[in-house]
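Of the protein chains in this complex, all but one are displayed in their positions.
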Amino acid sequence: MTAHALELRNLRKSFGKTEIIRGVELAIEKGRIHAVIGPNGAGKSTLYNLITGLHPVTSGRILLKGADITDKPPYEIARRGLSRSFQVTNIFPRMSVLENVRCAMLWDLGYRYSFWHFVGRRRDLAERSEAIMEQTGLGSRRNVPAGLLSYSDQRALEIAITLASGADVILLDEPTAGMSRSETEQAVALIRKISQDRTLVIVEHDMGVVFDLAETISVLVYGQIVASGPPAEIRANTAVREAYLGPEAA
Amino acid sequence: MAGLARRSGIWLAAVAVVLVLPWIFSSGFAITTLNQMGVLIIFSLAYNMLLGQGGMLSFGHAVYFGLAGYSVAHVLNGIGAGTLPYVPVSLLPLVGGLVGLLFGIPIGFVSTRRAGTVFAMISLGFAEMMTALTLILIVFFNGEEGVQTDRWAGPEPFGITYGPDIQVYYLIAAWCLLATLAMYALTHTPFGRMSNAVRDNPERLQFVGYSTHRVRWLAFALSSFFAGMAGALHALNVEHVGFETVGVGQSGLVLFMVWIGGARAFIGPIFGAVVIAFLNSNLSGITEAWLLYLGILFMVTVMFAQGGLSGLILMHESIWKTDVRLFRPMVRPYALGIGATIVACLGAIGLIELIYFMSTRSTRDTGTSLYSVPVDAASLLPWLVCAGVAALGAEACRRAYRPMAASYADAIETVKAGAAR
Amino acid sequence: MEVFAFSLFNGILYGMLLFMLASGLTLIFSMMGVLNFAHASFFMLGAYLAYQISAYVGFWPGLVVAPLIVGVIGAAVERWGLRPVHKFGHVAELLFTFGLAFVIEEVVQLIWGKVPMPYDIPASMNFAAFSWQGLDYSAYRLFMLVISVAIFAALFLFIAKTRIGLIIQAALTQPNIVSALGHDVPRIFMWTFGFGCALAGLAGVIGGNVLGTEPAMAITLGPIVFVVIVIGGLGSLWGALVAALFIGIVDNLAISYDLSFYPLFAVFGVERDVTGIMQDLVRLTTASIAPVLPYFLLVLILIVRPRGLFGTRDV
Partner (left out) sequence: MGKLKLAVGVAGALAVGVASLSALAAENIRIGLIEPLSGPIAAIGSEALDNFNHAADRVNARGGVLGGRKLEIIGLDNAMKAEKTTEQLKKAVDMGLSYVIQGVGSNHALNIIKFLDKHNKRNPGKEIVFLNHSAVTTAFTNELCSFWHFRFDANVDMKVAALVTQISRDPGVEKLYLLNQNYAYGKSFQAAANKLLKERATDVELVGDELIVPFGKVLDFTPYIAKIKASGADTVLTGNWGPDLHRFVKGAVDSGLGATFYTVYGGIPSSIGGYGDAGKKVNLKQVTEMHENQDGLPEDLRDYMKSYIEAYESTWYPDRYRWLIEQLAAAIDAAGTADPIPVAGKLEGMTFPGPLGEVKMRADDHQMQMPLVVSTLTSDVPKHLIYKGKDFGIGFKTDGVVERADTTLPTSCQMDRPG
């Protein structure tokens, strides 16, 4: 049996005396779009921070493509092909769009900490950055400092950076937060486009987006997965409706 | 390299200027000042690899500058005495750079684990420790007297003795151009880009596969290399290295140069080094209040011009590139604003000079001269005039700045609108 | 044993003096996250002002008025200088205070000239309160100790137990929420900074007559004050106290016992009469480097524990 793209085994995390993640078991299959939903304070952001190595776990294991990445530093995890976007835009504000995108791919293309290559002259960098800027619709703004972009362009850049690292497992944190309807539609189209050959994990509040995109949905409530399954099954699950959508919806 | 090629005109012009300068300013004092500028340009650019490009504020970068200076002085003395194998004097800056690197690697490792305020404090701690060591490790540092040396050491290839200052000038100039080119090239490498990224957003950097510690450490080490190169040239220029070269004062000076010149542009530190070194050599003989003016200028740039003086100029670059005619409506508000600033400064400087004179004068004579006008500092008139001019200037500034800012904003709006199309 | 106790006692006296110097700095940092490089300059300003005031109306009015003036100057600096810089981040704030230190020092020299000021211990407390080991301890030194302890107690209660203290600490991490609750965060910051500077001024009034009121005092005192708060852990009041006492005691023990570093080198087989670079190291004794020991401690502690002894958070 081939390994899952991402697997969480009895993951626990406490801050002081409060346990935020209380034994999460989750297996995400390769090539799928997997959404994690749950009410505010359920621990979704904490879960992401544990997976990406930002916080040390209290107990449990995290496997990326079968390899143990528990308590590895974020950059080690990123190098193994896991990349994430952020809910609050998290870009390099004083660098241009092109530089933002290029930075994200340097490690993957093997440049490491090189101080003997010129980034402007490398064809592999140029090709991939062109491709990604085109994919995300940022080509015309390549030389604009990222801090001066409009909000939706910054969200697009957020995804562009996440993609550029060449990761095959991508964690998106509320990719459509704060967007208008038409912007959201563009974003959904973009996500669908990038999901080719990649495993996507999405945390999202917009249920329309979730049920539109996701092939599998897991519901996180109070630090535990209460249900996992295809969208139709989740929609029908009364326990989920009660715990998550509220008793009157049930 | 494309950027380099595009800008080759500038580099050629720089070479030409460097070649011609000593023919225009041939006095020994002028050459010494130029030599110091060359040394300080390298040091400032090295410092800006930390501050402007890597986002690390150091109060102790002179440690690498000074240690390299001491080492090179010892090497020169060793060559002179025949106890060390001959190294061409022209290559000693490389030796200095390696010494800088040698110390930069371990110290950088422990101090770059944190950025921001903690990094600044660690750098201060190392600077103080090193200053203390200069007085304790007498054999190496020779206490407060420092190490004397003679750059006229060893064989004389092609008749180059480095005795006359002009030869040292060309040595410093050559290394200065090389180092500038190298540091400029570094900004275009993966390392250079990641260094900017760690300054902008260290958190995100980790998620694209880079260790913030490693990036900062590398920046620190390379910066120490160039600081060491500058220190070596300093030792060759002055033929003496003293304990003040490793101290917080020297680090503060380079911080002032970089920040006032502008940490955000590559040209900024060069600009700052040239201007501050020039003022330091010339203004300090004219007014005792020069350090006060320097401090005030620094604070003003921190408050109002994060990009330093070069930033103020470069913020007009996009207008220039779009359409020069956009400057036309800006001329009047700018002239008024700049004029008002000059008036206010003239008044304020007059007041400060009067206070300084009264505070430091040693005779009963209260006659002095202000802007070449003989005045009696004990009478009320010069004080009233200066205060009046300062107040007038301040009021004029208050009125002139808003239209000035508005005219700039208008021009930039036009530029942005054009770019969007 | 008596030598030890005596050194300990002197170390505590000195340590409490250091704590007093550092208290305003640690207050400003814990409340605002700003490292005030100009702290020692405000201390200097306090000492000079106290000298000037005491020359006319005596020590006691100076004790009250000088810190007030320094506090108001500090608040004004925050209002018109630091506040516009706040948006550029803590490094820019640090740069601003670095420049400020430079300017204050020049201005002080401009006003008071460049020779030391004869600022003296008030005659009313200039008598020996007690003697130990043949040394007199003036009433003024006890007064200094009392004031330092009082500052610690007041700050501790202020930060940990009062509503304002809690609001200010909350303002550091969540300024938007605090201002949404109806508190004027910029104004709170302004008075915090002013209060921290006033503490520096108070330390200047009390310490200026012992340490000497002279143009280089800010330069010589600045670094050691930073060492205290960095070793203690930035922003930790307890840390500052413990670090100050630790430094004071280490300094006194190092001088009293004057141990040689030679045995350390002997382990590696270094001869006592070695020449060259080792010669200086072999001849070192603790007394000969006592005042710079804190800098070595600083580097050591930052390597082992970058947050300092009691530091709770990163910067």
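Just so it is clear, A, B and C label the chains in written order, and each chain counts residues from 1 on its own.
Criterion: a contact is a pair of C-beta atoms (placed from the backbone, for glycine too) under 8 Å apart; a residue touches a chain by one contact, two chains touch by 3 or more.
Note that the structure is a prediction, hence the values are computed from the model and not measured.
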Partner chains on view for the chain not depicted: B, C
Sole contact to the chain not displayed, among C:Ile164, C:Val210 or C:Leu281: C:Val210
Hidden partner chain, touching residue among B:Met56, B:Ala132 or B:Ala232: B:Ala132
Listed residues C:Ala66, C:Val85, C:Ile147 or C:Leu221, member touching the removed chain: C:Leu221
Residues from chain C at the interface with the omitted partner, ascending: 6-7, 10, 13-14, 17-18, 105, 109, 113-121, 126, 128, 131, 133-138, 140-141, 209-212, 214-217, 219-221, 224, 248, 251-252, 255-256, 287-292
In chain B, positions touching the absent partner: 9-10, 13-14, 17, 21, 24-25, 27-33, 36, 132, 135-136, 142-146, 148, 150, 152, 163-165, 234, 237-242, 244-245, 267, 270-271, 274-275, 278, 281-282, 284-285, 288, 290-291, 313, 360, 362-364
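One rule holds for everything that comes next: only the chains that are shown with their structure count from here on.
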Overall pattern in which the protein chains touch one another (line/ring/star/complete/other): line
Geometric centre: closest chain by C-alpha means: B
Euclidean distance of C-alpha centroids - chain B vs chain C, Å: 31
Centre-to-centre distance between chain C and chain A (centres being mean Cα positions), rounded to whole Å: 47
Inter-chain centre distance, chain A versus chain B - centres from mean C-alpha coordinates, in Å: 43
Multi-partner residues of chain B (at least 2 other chains): none
For the chain B and chain A complex, residues of the former touching the latter: 1-3, 185-186, 188-194, 196-197, 199-201, 203-211, 214-215, 218, 222, 264, 419
Parts of chain B lying in touch with chain C, wherever the complex brings them together: 55, 57, 59, 110-111, 113-114, 116-118, 120-122, 124-126, 128-129, 132, 136-140, 248, 252, 255, 259, 289, 291-292, 294-296, 298-299, 302-304, 306, 352, 355-356, 359-360
Of chain A, residues touching chain B in the complex: 52-53, 73-75, 78-79, 83-84, 86, 90-95, 99, 102-108, 111-121, 144, 161, 164-165
